[in-house]
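Only one protein chain is missing; all other protein chains are in place.
Chain IDs A, B and C follow the sequence of writing; residue 1 opens each chain.
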């Protein structure tokens, strides 16, 4: 296993990074905070790069790529705290491609004309459900009774929530499962929902890596430039160690996430455990980055005028989403100690 | 509740401290390391101060004091890492005073002519069982079947162990409970054994406070005097913060231990929980003190030529003895959340 | 009856314990009574106590801290705001700027240090003033904070007159007065135990309702134990004060502990809430009106304000442990 990105991946990542640097600035983020939806004309622009259709099969105008490339892109998205529902659409896309590929729903996603949201069993809220053109909903966790429905949000009762991260537009979704919306049922559906949950957790982990890098860069930049009592605060050992500890966490989380992407992309037996480890490590790195970046910034970092909070709040939210640390540690423990079965279906 | 020592206690503590400063130096400790037993002529000297008979009733030549005074003395003993079986004798004394006061065993302890060791239910080893004149042994944990025996070590099969702290002489004790050695049985015995376990845990906590203070003082002294690249290492923020963190742990553990002594001495309903909290906090303070003191000393602290290890090893041992952190956290949790009963009898 | 150091502190502790058991939200508890009252109890004249305390206790008058200044960073001795003598009117004329002033936008009175001796450097020549924010020449600019606290502000003083009656203690004694009850150059670090015992108790209830794995259960119990340890530590401090002692640099030990405990306690609660943790008060499905999220955001300020915990640790190392000055 080569734990490094290939050249094409490098090129692709750089293209995405440059695009986001220009089109997802903190000014754009603040705009998303005050808008009703984070879905914007940028979605179509992302489509031109192939990002929205990254995991859409080629016969449906997508790039037909997998979890490794998706993670690489989501890490870049995390660096920019991209508010667009990229991950949720990708998770939905995987289920659509498996069970409803020919209903003409995939190509519009790849072309950036359509947004898909997803609600897996045990998940409390769906992101951007109102702005989405379709909702992929998993019902029940048990192998026997698992079902996957593809629904028009208009036919659901949506209750808007407000997140501490105003760019996350969450909705409680109430809907009636009917035969017309059913696309899969039984063990096949259950297994697909489990893989979807793993893709979501992996994607969140990659996004958290990007957030961690961004918060670290902000804190390093501030520590270099901020002078107190005649010296840059970055010359204080306590500041240096705060930031060094974040880098250690980040550098050890990254290969764990890459390994999980490798395993999930190939369906290795260890995939579920690897993904859970990735979510735990990336989440802890982001959590430490938020705390230490805030500590290094001091009072100015505690204001909303400063940009740091835009990234901290996303990190807190994604840490709890797609299964929190406790859920994923439990999955690893169950797999290693084998004294209680690892949940096949997600139980966030 | 006044969380401060009374004047008499102050005076007593100072007397004990001065005695130990002269009669329990690290040279004495190293001597105890190479001896078969930590029981020495010092035991009789301690008796003259009233220390061995601290909790022996006055009618048996003791001071008839309780857990508060005992903790105060044990904290001083911890500062010197006194190897004498002071705590174990005090725990045994409590049980003797309750059930076998008139067998003439208490006065010799107060006079420093006799050493008692103890083995509570669930406890693996008895300290100084070979050098002891008598062993107080608790059998079984269940209220109904609890028994307390007072035995002559000669009548037991003792298997000597060696501890990483060579001044701790541990023994596996095998003996046959016979009616002749039985001094108490049933619920009264079970309750007394529970109190004895709490006295042991409290005493260990107080001893750990003293060890923490000593390791902190050693590290502070070294950080002041050791110069590297032209500056005392104590002027490095990382060293300062290592030591400040130890002091914070210590300063917050001390009132917790004092509170536990107050509660146990008065048999308050919260006594068991307070004692468990004390053991947890003092243990963590000592653990951090050991790690950070070693880190501040660097390579020299890692040698046996240096004295630091004499205190670190005692701290590790006492952290596991009398119920480790997990055991005591579980007792607090059970008491607070009430979802599983707090064990009345110790289950180390 | 306010007078008497120890007594005053005990009253204050008891007041707060009651106050928080009544379930007052964290941010309101930040009222000046907890920041200013201990100082007033010790250094205020009887006349000042009678004049300030009733309206303060009833909450009619909100007090605003004026410690930090722009560019001063964590260095509170770096006071540039000045007060010039005005004998004709029998008082002082204040000019300058204060920043990070909690409750500044809706508060009534500010307390803080001003430089009365332009020649003196740093800790010297500072005087402890209280300022009526309704006075002519006071301008307030709000600053939005993570905890959504609307009150945070920058306060500009432009030829603001303050009568002698509103000077606390003697002119030039400001620094000594500020650190005497706080023991810290970094401002007021004491927090009442009740402020943490109440949420710790609520955290136990939350765990009983929602459950969690062993590691989470452990964190919940830890939060309660820390709050209890803080209560015991504080009583020890009060006992010491009643014995005539000073808090001294102990307040740095105190501050490092409570600020970390406050963050951990609320972070643990948010872990119990899982996906619901991020919902704020405006959210229909927010748990307990999002008080845990609010409390967390509020707590995040703790390790930063009133002297960052890094500075507190330096203080502990140098003042308590006697280590050489940090480089």
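Here is the rule we use: contacts are C-beta pairs under 8 Å (C-beta built on N, C-alpha and C of every residue); 3 or more make two chains touch, one makes a residue touch a chain.
Since the model is a prediction, treat every value here as computed from it, not as a measurement.
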item	value
Hidden-chain contact residue, picked from the options B:25, B:159 or B:225	B:159
Among A:28, A:60 or A:236, the residue in touch with the chain that has been omitted	A:236
Hidden partner interface residues of chain A, rising order	1-4, 216, 220, 223-224, 231-232, 234-237, 239-241, 243-245, 247-248, 251-256, 258-259, 277, 280-281, 329, 332-333, 336-337, 339
Interface with the unshown chain - residue positions in chain C	213-215, 217-218, 327
In chain B, positions touching the absent partner	123-125, 159-165, 168, 170, 172, 228-229, 236, 238-239, 291, 294-295, 298-299, 301-305, 309, 313, 316-317, 320-321, 324-326, 329-330, 348
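Everything that follows uses one rule, which is that only the chains that are shown with their structure count from here on.
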item	value
For chain A paired with chain B, centre-to-centre distance based on mean C-alpha positions, whole Å	52
Multi-chain contact sites of chain C, meaning residues that touch two or more partners	310, 313
Per-residue multi-chain contacts in chain A, two or more chains	236, 238
